[in-house]
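Removed from the display is one protein chain of the complex; every other protein chain stays in position.
Letters A and B mark the chains as written, and numbering starts fresh at 1 in each.
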């Protein structure tokens, strides 16, 4: 009986080893439309280019859950590559979950924009996204040009904002702080908080569900803030009901980083995938597909796609140091809860 | 060993063997409970003493900082009290709307009763998410409820994305649980006893107050315990209907665990919910003893 069992065990081991040698790279990243478009623009071309490597997309609704999964698998990782938000990547790096992505992993690293590198984060930026105003084109006839449109009295009760601690809320605080003429957001955002406080009574919900895009597309709300890439996609799928505007005052970037999991089972194959994901070829494809701005400076993008990203307005962008923000984020959240949300009750 | 058993009188073997069977039967559920419940709770308790680093990191530590910080922070004190008050409010509202239905069902008989019971339970076949979206549609600014209120000449109040919405939504969602608990506790309510009260000169109201209500207290206690526990731990409806304005323990645990990544704080809040459950259970058993005593 023991003999038979050991045969079974070795058979299983062989199966496991052989499947590993067929080179599967497990990637964790956002579910939903991100998965759909990333698979089409990056993963499928990659697998065509490297027929020996299969990329498995292990989707998660948000960065925090990816971090949670990586934590749970720390002793025996099942995931090789993780695409997640830069501040969550910092936490993962601090906990020793990731290996450094440098030029030894990918030659493309040297071509990345400077803000694709963050101090103390093992991974590097793979997509840039930015906050935009989104609006229902039936209710808002002319495209807003300024963030101040949100404070317009005629949209009272029709504005939806995803509050802090979500990074939409955090980013909005930093933008509002600049609008209100406040100082360095790393030390004091009280001017921005006060400005959002004025907006608070007219806010319909601070926690739009299922996301900020659907209620605006279906007319439940008129105006809100959202991420450019997703807004561009929903603008198309909603048949133009959802409008996207990048205000003239500029915006702030959100950075997704690509990270190599420490002791990743796929080894070299994982590095190959990261290299590809950072290549101008993949970057251009994903930008045309989903309108995330590229992080590789060598990327060449068609003009019409480029117009729908913030890549043309780099100079207007607030340079947000997300690692500094991570340190003050709890304070910002607390101010939202004490000085903004109560004003809207 | 076998010889020793032969010497033993037959009767003496029996208790030990039945005890053995009992242990064998209890073992699987005990194991499942240990792995699926007790172990995670211990992990959670341990996590609540770790140190949270900015940006979502966790440092292994043994500090009471999460606990003391929580209990010194006026925001969290308010949040805890608010959670308890809102849950009590929901429990009371659920009781008030469910009681007449449960009483009617208790008195109904035959196929009619079966039909009505199925009708009462049927909402449980639909997920709370779907039902909550239903309420969002009903209570929307231009929704049917607002239109009815407006047509009566009143300014419709805001009924969604605030505490009112959460209370309305959860009350409806918890009604089947309350009705079933009430019916389960209505066993002592014999219609003959009500008739006895009537013939002894009690008006319908006094019959209710002096006889029906006291006899249904066990059901009320059970339903209230269940609904309180379900409402304080419910997350979906407050999240969908609260509009980010209603801060409750369950939604806060989600935010801390998933958005802020402050797992130690989330664990501390979870332990606090567990403590509130324990308190609710203690109150329940006390009330039950009072009723039965």
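In the analysis below, a residue touches a chain if its C-beta (ideal position, glycine included) is under 8 Å from a C-beta of that chain, and two chains touch if they have at least 3 such contacts.
One rule holds for everything that comes next: contacts and distances are computed from a predicted model.
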Among "Spermidine/putrescine import ATP-binding protein PotA", "Electron transfer flavoprotein subunit alpha/FixB family protein", "Cysteine desulfurase" or "3-oxoacyl-[acyl-carrier-protein] synthase 2", the omitted chain is listed in UniProt as "Spermidine/putrescine import ATP-binding protein PotA"
Shown chains contacted by the missing chain are B
Touching the hidden chain, out of B:166, B:211 or B:249, is B:211
Among B:197, B:222, B:241 or B:257, contact with the omitted chain is made only by B:197
Per the touch rule stated above, chain B touches the missing chain via residues 188, 190, 192-193, 195-203, 206-207, 210-211, 214-215, 291
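Quick note on the criterion: only the chains that are shown with their structure count from here on.
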Note: chain B sits from chain A at a C-alpha centroid distance in Å of 37
Listed in rising order, the residues of chain B that touch chain A in the complex are 53-58, 75, 140-141, 161-162, 239-240, 242-245, 247, 255, 257-262
Listed in rising order, the residues of chain A that touch chain B in the complex are 62, 64-65, 67-68, 87-88, 90-91, 94-95, 157, 162-163, 165-166, 204-207, 209, 220, 323, 326-327, 329-330, 333-334, 337-338, 341, 344-345
